[in-house]
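Shown here: the complex without one of its protein chains, the others still in place.
Chain nomenclature is as follows: A, B and C, assigned in order of appearance, with residue numbering initiated at 1 for each chain independently.
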């Protein structure tokens, strides 16, 4: 293998730049030519390729987002789109591919190999942390810290005003961020897609806690579990006191990555290149027991990583 | 004067604790008894008083919110409420009062003096920065830094995705936060209550910029200028591309105060006690030329601090 | 078991408060009386005990340090000291103990059980991350983020001035912080106690890099590997250009804990109480595969966690 490509795809997550840097530098140091593919699979179809050298990735590890940009590419989800993309790769002499992204991106990579025999290796990057077989995905740790920082600020004013606050965080199908953020901030409740919520019971609990003297109340809600506006309405109708809303939105995707995400991404990036050089394909880099292991993408996609219900219980016990 | 009271009232702002600390410590060191009044004017009416000593305010300067809590108190805005409050003060031997808060709080303080001859001194604390006669109010600097930190994170992901983002910040009647945050982050536009916005023209400008290669777009909107949801709709109808929303909400009121707010609050707190000891009343502490000056509350309330239109122009020029 | 004690001992690390909170709240919710022991083993000998209830640990999770305080207690390292301490525990009806700390603290806990049959459970809290059998210790993640934040700031000015900087970080016997911080910031070198450094070779490498156009240079050195002042001197003699020093010192121990440390500490705290309630003793809580497992303290103490040499290699490859 002499030339490999690297791309980021789907929703961006903090740490993707560290992964790109590691792929480029580890590749170059091992004699490979490394091609950056712009805007994910869209750029692959367009042939938006550019060779990247050691210095092209200087100073990017600490920056949020992805210097390769990203997209969700409808065309690539058709066989014709993938055929076009594969042709472009072959034209450019790209013999192996590192794909950094979430579930959809890894699925695309697998199809590219199955249909066009281009060796692919995946790096799980998504703030939802919903990918099985790996302890963590790149970006989750940074996202979680951004969220707890925001909630901590809310608590200051919540305590001063004796009010209830509803804060909406990312997670269309996964309550990972909401639950862990609630636990890490001692928030009163996490409302997540995986667990149905009984608003009457919740309202009663909050009411009891207020009677016992608790003067602030923070509810963290995953966007996929109804969203802040709806939850606030449901609560306000029941408990009657003023409820304020925060929707953090894409603030959660940005920011300089934490040490954890930089290290995870750097290790996975280097390991992904190693895997390609060893002739592997359709493998995903996974964090297990502090080591980077190679697991089949198919395994990782077979099941969604579920919510850890013991954490859910713990969050109720400790709040 | 032997005994003074201190309270925080209205919306909380970061730095209020530093002001409380300074009032208590400067007062105690100068031989005064200092009484903390809980929950603003509501606590005054209820007689929620507690003497505060040097160590009661240890370790609070760095914390957001206000340890005295705060409220908006309807009853105090009636002559009867104020009479009740004044009686409670006199009962408790409180001979002077430091009021930390915004416009409504200062108005209340002035009325308390006019109707009941209780000497009052005001400290401007509000994140809106809409109080005249002082360069800055306590909390504004921290709030602004919280906002630019959030917008900076948005920019990371905006750049990666080539999307438009609308972020709603505080300011019901004042565009101070929105304008300054836009200028300090190089955002594409600030939508503020003081300046009517022509959405057709704005959309055209954004469209032109995108054509010239600008790949991200952040619009900062004050809550009093329509709010994020409405602005996003107006833009989406016109420019057609995906627009995402962030509503920071009360996150903006919290957080450990910046150096600026701690210093300003500490100086104003000490100076307020000095003013009371000198027999002054109805004066507000004001920052001018790096000095803390005393200005009549009446002067400060006479006019609203307007938006600095040269900054508005500058934000357009530099973005 | 009806009454348990909890203490923090040795060097403090961020997240200890979250562990204390979890021990107290999980214990109380499960019908236990929980006694806080002040200043580690010193307070145990002195009988500095105080019952802690649910609200005593409100608002502490987000704060650095330890509300129970800590110490290194010489007397406890004598059999007489431990006998005194055990008597105090028995007097106070304390039937089980949660010890939060590093190697020395866990050794003390084990001796307390062996000599006096007081059931003990350990929680690994130390920023050195040198305890075997657990993927991570409480405080490491926060410390690492503090360090990379400081180094990132150094890089700004290093780039502007084209200078070399030496930054000394914690780690008397462990290079964990130095190595991981260097890797996470793309620093030019990590100097660690585990790997002897050849200054001539290092100087030559730095010199070559500068010739190739690298304009900044950051060397991260563990305090146990010579310290910044000595390393700077060694380099300056060889490469001739100006070298500036930063010694972060105890700044690294403080700060609001990260999400990771809050979650790890919360889970370990609850699990430690569970272990005591189940009649276990001399077990340490350990993070493995994202689960909290119980491992014998003796196992954890048998070997030091070594430095991951593959990370050392990676840091050289990617910098």
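Note that a residue touches a chain if its C-beta (ideal position, glycine included) is under 8 Å from a C-beta of that chain, and two chains touch if they have at least 3 such contacts.
Everything numeric here is computed off the predicted structure, so don't read it as measured data.
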| item | value |
| --- | --- |
| Left-out chain, listing which of the shown chains it touches | B, C |
| Which of C:105, C:146, C:174 or C:281 contacts the chain that the document leaves out | C:146 |
| Hidden-chain contact residue, picked from the options C:70, C:105, C:187 or C:234 | C:70 |
| Options C:7, C:109, C:154 or C:311, residue touching the unrepresented chain | C:154 |
| Candidate in contact with the missing chain, chosen from C:92, C:197 or C:247 | C:247 |
| Residues of subunit B (touch criterion as defined above) contacting the omitted chain | 21-22, 25-26, 29, 55, 58-59, 61-62, 135, 141, 144-145, 147-148, 152, 155, 159, 180-181, 183-186, 213, 256, 258-260, 262-263, 266-267, 270, 288-290, 308, 311, 314, 317-318 |
| Interface with the undisplayed chain - residues on subunit C | 8, 12, 14, 63-66, 69-71, 146, 150, 152-162, 165, 167, 215, 244-255 |
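Here is the rule we go by: only the chains that are shown with their structure count from here on.
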| item | value |
| --- | --- |
| Interface residue identity across copies subunit A, subunit B - same or different by half | same |
| Far-end chain from subunit C, centres as C-alpha averages | B |
| Length of the line joining the C-alpha centres of subunit A and subunit C, rounded to whole Å | 28 |
| Residues of subunit A whose C-beta touches two or more other chains | 152, 155, 159 |
